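All remarks here apply to the structure that follows.
The complex is shown incomplete by one protein chain, all other protein chains being positioned as in the whole.
By letter and in written order, the chains are A and B; residue numbering begins at 1 in each of them.
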Amino acid sequence: MLTQAPHPVPAVQSIPHVRIEGLNKWFGALHVLKNIDLSVGAGARIVVCGPSGSGKSTLIRCINGLEPFQKGTIQFEAATLDKDGRDTSKARRQTGMVFQSFNLFPHLTVLANCTLALRRVLLKPAREAEEIAMRHLTAVHIPEKAQAYPAQLSGGQQQRVAIARALCLNPRIMLFDEPTSALDPEMIKEVLDVMIALAGSGVTMVCVTHEMGFAREVADEIVFMDEGRIVEHASSRDFFSRAAHPRARLFLDTILSN
Amino acid sequence: MSLLEIWLGILQGLGITAEVTAYGLVFAVPFALVFGVAQFLATGMTRFVVTAVIEFWRSSAVVILLFFFYYVLPVMGVTLSALTVSSLVLGLNAGGYASQAVRAGLQSLPPGQREAGMALGLSRPAILLLIELPQALVAMSPTFVNNLIQLVKATSLVSLVTLTDMTFRAKEIAQTDYDPVAIYSALLLAFFVVCYPIALAGRWLEARVNPERGTSRGI
Partner (left out) sequence: MGFNLDFALSTVPTIIGAIGTTLIATVLSCVGASVLGFTFEMIRRGGGATGLAVRFLIDFIRSTPVLAWLYFLYFVLPFYGIRLGAMTVGILGLSLYYSGYLAEVFKAGIDAIPRGQQEAARALSLTRRDTVVFVIAPQMLRNVAAPLGNYLVSILKATPYLAILAVPEMLGRAFDIASETYRYAEPLTVAGILFLALALLTSYGVKRIEQRLLAAGRR
């Protein structure tokens, strides 16, 4: 059952950056994504939430080609992902990914983490790559750690570096998979602040998170998933005030009561 | 000679291979236990001496150890049979390796185990025998299996001090038959047949003892 948003969602009406149609994904016999349709407009800020195992990570990972899928398409402006995965590298160039566990390269400095893809993928000269990297490190408030190694940073600092690293390639859309759930409570805010600033700068983002405060403040659309389906897709205001699906209500009640 | 004859000829040496391994264990097991525990418990000068003895046996090249004891002991007036010297040297060399597993196993136990024993009023030897050693030996059992395989393989050296083990038999057959491919393949195969089942047992043990690390493979 797909509940229509009671009000038209503004961002969806501009030219979509990504249009997902009829996406289906199986892990062996396990059907984890069922007929997912979702348009991500330019500048859209979408928060994806839902109970554990509902397929949120899998959806995000399909969008940037980390997971192959069996049915449906994911259309970017200049690339289309389908079950054959031919355009995977093109699609990936348009997306930036931030993982729950940061996944910084431990043997490289913060700066080298950021410049690696600039130099090897975009073939930028060293000087220019470093300038770009420093600009993004400054934006996430951590330029002074450029020469540090990931192990010398706190979790919150590492995640901010990971965000800068993804931004360096100037992606059309940023994907976040629970970026704060591996962090100690006192570090969550510094990462959310960076993400809020990012949203303010007009970057398109799809973010899996259970930080409902963040969702309320930043998201213009909320996607609620359950058992591999999108069961609620509404503007943020509508979602919090009158989510229709009982699972979504239950989810909101438990999350908000904590 | 047919392939089967070569194979059977080599297997005539299996008795010596087994004998050296068995007598080797007679030296290896007590050495590993006593010196492993001693290195764990001892401090200061005692620990230095214990470590020196262990290092002599495990850091020396086993080939040299064997020749050394085979040729030097008689000069010192000690005459032992080739079988005894071989078992002693190979056994203590293997025991030297195994002692490190014993010590590491004891060291890696959480201190809470000993403290719980003390809280129950057990004496230090009782804690060692009833609480620490059983856990350490079980945890390290896959390593001991590897040590055993290394011992079996090292017995091939006794062919150099006149014992007619499988390796010696292969060389004997090679003197009458010019068929090196068959002979030395058969020798490799003979050892494989002995050692591989032990390795499989070791993997099984590893999966039992250490389920989360079950992917690491024996031998």
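We adopt the following convention: contacts are C-beta pairs under 8 Å (C-beta built on N, C-alpha and C of every residue); 3 or more make two chains touch, one makes a residue touch a chain.
Only a predicted model underlies this, so the values are computations on that prediction, with no experimental measurement involved.
Interface note: of A:A42, A:L66 or A:I196, the residue touching the hidden chain in the full complex is A:L66. Touch with the chain omitted from the figure is made, among B:L8, B:V26 or B:I64, by B:I64.
Although one chain is hidden here, its contacts on chain B can still be listed: residues 55-56, 59-65, 67-68, 71-72, 75-76, 149, 153-157, 159-160, 167, 170-171, 174, 180-181, 183-185, 187-188, 191-192, 195-196, 199, 215-217, 219. Seen from chain A, the chain kept out of the figure touches residues 64-66, 89, 92-93, 95-97, 99, 101, 103-107, 116-117, 120-121, 149, 151-152, 165-166, 169.
Basically, only the chains that are shown with their structure count from here on.
Measuring from the averaged C-alpha position of chain A to that of chain B gives a distance of 55 Å.
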